[in-house]
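Below is a structure I'd like to ask you about.
Taken from a larger complex, these chains appear in their original positions, while the remainder are omitted.
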Amino acid sequence: MAHIHLEDGAFTPFWLIVWNLIAMLLIGAALMMLKREKVPPSRLTIASMCAAVVFAVFQVEVPTPIGPVHMNFTPLVGILIGPELGAVVVLIVNIFSAAIGHGGWGMVGPNSIVGMVEVTLGYYAFRLLRVRLRRSYFWSGFGATAFALTVSSLLVVFIVGVSEIQGSTLSRTETMSNMLVLAALNIATGIAEGVVTGYVIAFLGRVRPDLLEHHRIPEHDHPRPEPTTEAG
Amino acid sequence: MTRRAYSTHVPDFRYITYFAETGSSIVHRMNPWTKLALIVFSVVFVTVVLDIYLAIALLVFALLFYVAARLPIKVIIGWWSMPVLFVVSLSFLYLFTEPGRTLAELNLGGLRLGITGAGVGIMLVLLVKALAVVTVSLTVAMTTRYNYIVHMAYRIMPGVLATVFLLTYRFMFETADEFSDILDAMHSRSGGLVKGVRRSRTFAGIFGIGFVHAFERAETISKAMEARGFTGDLPVTDRLPRPTYKGYALIALAVFVIGVVSYWRYFNINLTGW
Amino acid sequence: MESEAQCKECPDEGKAIVHVDCVTHKYPDGTEGIHNMCFRVFPQEIVALCGPNGAGKSTLIEHINGLMLPDVGRVKVFNKNIDRSNVAEIRKVVGLVFQDADSQLFSPTVIDDVMFGPLNLGFSPAEARKRAERALDIVGMKDIGKIPHYLSGGQKRLVAIAGVIAMEPKILVVDEPTGDLDPSNSRRIEEILRSLRDEHGISVVIALHDMDMAARLADRVCIVKNGSIIAEGPPREILYNEELLTSAGLLPPTVARMFGELDIDVPTDRRPLTIEQLMAFVTAKGTKKKA
């Protein structure tokens, strides 16, 4: 659950502008690619529903021994609808989250960067595992998600550490070491989310294989039968 | 009839639509562009300001704004639980690590942790700032009709983004219902998310089914929309006028305030001595 | 899609405004939604598609509106083949009301929702509003509160119907309109469909498994089973064929079952379809036997 839960007023103006500008550039690139593709309305509807689900899941607290955490599902969204539409979804989810105080408005940019890293890594890692390495749905989903969320958790530490918390006298290294405690929790959650995502993908692979059509293993290329029992 | 909120700390999203479409307070009648400017103002304000008293001043302003919109106080307090949770959980470590006078000591099995005054200070400032901005943005959300939001979305965002934004807004209610239905069904069979975590397959099944249902719901809605001629852009019915001169005056005032507080911060002038 | 110039198995019927000719549609998972299906809609009629859950009613319905395109065969509406290029035009003529009313209301206020269709057809907001108000008037929901989420199931369904009527279609296709509604709302919807046929000249296609409703409402009944229409004809014929209905997983309407027990011999076209008609027989029987 890599998400910077900082509210407005936490970052200095300089870094706020820097992160938001980077986010805008990335979103701009995603939108350009979408424009070239000419997305049909049905895909927009599905992307919107993904955004709504991610938003809903964001707000469901999962109790763990260390404290409540929430799931993310951004790598899953990346796997299902690709990094370009995934980037749009991430931005929209962050806008709505900001509107209800789940992270500040100024954090929409930094959080979108984190989310876009997750959808992109999720998508390509899944492709790699599934199409190239021919892992099962479960392991591909697990691996892609755990990897994407580990990277993004570290990215959160980096972003917060570099930007500093206004009013705090802690140095960057001290801030980062503070954040690393949280990152450890996030990575642990990320691995748990990997398991859940793995099952969700295995589930989708069985009930709605058409949703994963774009990750199909090319048939002419030495087909190997899907193991009959998914992990677990 | 509404359902319960499916999450313990987020009130029913329907409040937003309900209050926005049925209210007629002075804030409801305010030009939406002016209200949007107020959100921007409060975000910039809390970013520039470090002083807790100024942050409190903004919170007071935000609450007056909320009250002027004639929205129930109970609702905003419910919404506050989210930012409170996040600020506290994230700045929790600062309580102990921020250097300063120790206010109290916590003894955790031999590990002694001191809560410092500066640490408490940081947490309070972040909290007040967060509540102020959240109050302003929710007040705007709960007083602005959907049609105006459609218009504004298409004016400030690229088409694809605006469409996804607006459809997501619409689908939030669906997914909220979907998840509360599933969670209800689970609770009624003595299940719980804690038990679910131990049996990760069931736990995943709950999210998996939520996802599949959401997808299928999206497909149905998409069909229903296409059946009624939807081609990718939502129709915009109401055009928004520009803000009135009162609105411009308010925006100008906001800009002025930002100017003053920035000047204060970056040029170290003692304003309170005026 | 434009393979056969004339479908061999489906007879050509000049007067029909919808021709579904030998249509087969497979779902992505390989299951066949409908198979080699022939179906016609005539002007100003109410035709009921009756069949159990999963028989293929919804798949057929979505073909008439161009939401699905056939894998094999073709669909013609007003003598125009539906294909990817003209679905937009087809949807002006064929209105579709889905089973799940919840999924059809996507605007925050009722009037906005009903205006959605006309606006997409290119009407000005003012004209769209006029059409929406007219449609809400037809379904008797003119003075309804503003927010669809707060409507009851029945009201939602009525608004969903209004949303389609506002587009002023020539053909209205309705999927299971009363499944989850209480009787007074069901009756209201029946009346609305009748008035659309009689006063607005609209043809109505309605998917159903409530055979009592089919008996009260339909001018023609088609029995759908395993993706095909296995029988069709006037309700007095089809709905009295118990063997046919049970083989399709349906039950004859209550009236037909009771009339069967009465053991009266009448010509097909005098068989009762409503309780009132049935009671006339019961009373007459009493009287006759008394005499």
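Letters A, B and C mark the chains in the order given here, with residues in each chain numbered from 1 onward.
FYI, a residue touches a chain if its C-beta (ideal position, glycine included) is under 8 Å from a C-beta of that chain, and two chains touch if they have at least 3 such contacts.
The structure displayed is predicted, hence computed values, not measured ones.
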What formula, in the shown labels, sums up the chain copies of the full complex? A x1, B x1, C x2
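Throughout what follows, only the chains that are shown with their structure count from here on.
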Suppose chain centres are the mean of their C-alpha atoms. Which chain sits farthest from chain A? C
Roughly how far is chain A from chain B, going centre to centre by Cα mean, in whole Å? 20
Multi-chain touching residues of chain C, meaning two or more other chains, are none
Multi-chain contacts only, two chains or more: what residues does chain B have there? 167, 170, 174, 217, 221, 225-226, 230-231
Note: in the complex, chain C contacts chain B through residues 62, 65, 67, 88, 91-92, 95-96, 98, 100, 102-104, 106-109, 112, 115-117, 119-121, 125, 128, 146-147, 149-150, 152, 163-164, 167
Contacts from chain B onto chain A in the complex sit at residues 6-10, 39, 42-43, 46-50, 55, 79-80, 82-83, 85-87, 89-91, 93-94, 97-99, 118, 121-122, 125-127, 129-131, 133-134, 137-138, 141, 158, 160-161, 163-165, 167-172, 174-176, 178-179, 193-194, 197, 200-201, 203-205, 207-212, 214-215, 217-219, 221-222, 225-226, 230-232
In the complex of these two chains, what residues of chain A are touching chain B? 5-13, 16, 27, 31, 34-35, 39-42, 44-53, 55-57, 59-64, 67-68, 71, 73, 76, 88-89, 91-93, 95-96, 98-106, 165-170, 174, 178, 181-182, 192, 195-200, 203-204, 207-208, 211, 232
